[in-house]
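Here is the structure we will look at, set down as structure tokens.
Apart from one protein chain that is not included, each protein chain of the complex appears where it belongs.
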């Protein structure tokens, strides 16, 4: 099992969710976040004043899924969330050792779905 | 060390916290989240209109604990957060390689507590 954590533009969430649903992925958790990528530290000039790139609002989407769906989900996030402009976001993959459905106590692959 | 991440009904948080406290687990982090489980994609009919299952408000509780407490904490979450109805939540277990207490610089098991 893997956790796929995508930090995306808030405006892309609904599209991503619908696309995930269309490939049978229903389980996901969403959190409001803010962040900076590599443009942080870059300065810009606005009306004559130098300014620092600010924290931008982002949405964190977490999907725990079976390893065999990993590539499909990553591809779908890239397709759904790209605009080509800087700030489209990042995807981080990490290991999940166990999943438990609280209602039934089920564990493992049956609990992920 | 393990991270135990439980996505639960908001109304169950206080019970869970008190139960954790009663077994000596004080350290936890809470975040507001929203999500869907496997019922996403299911449609319902409400006043004659088909609707999609919406994002539901959930609370994410993260507990970093020593491995020997893992089963006890999982059991306690299941007991505290089950209602028997769909939507009771999920528990995800992942590895934590190091913990540091910022105030003292302590690391490892001493820092987790």
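Labels A and B are assigned to the chains in the order they are written; within every chain, residues are numbered from 1.
Just so we're on the same page, contacts are C-beta pairs under 8 Å (C-beta built on N, C-alpha and C of every residue); 3 or more make two chains touch, one makes a residue touch a chain.
These figures come from a predicted structure and were not determined experimentally.
In the full complex, subunit A contacts the hidden chain through residues 2, 6-8, 31-41, 55, 58, 60, 74, 77-78, 81-95. Within subunit B, the residues in touch with the undisplayed chain are 3, 17, 21, 24, 26-32, 64, 94-103, 105, 111, 113.
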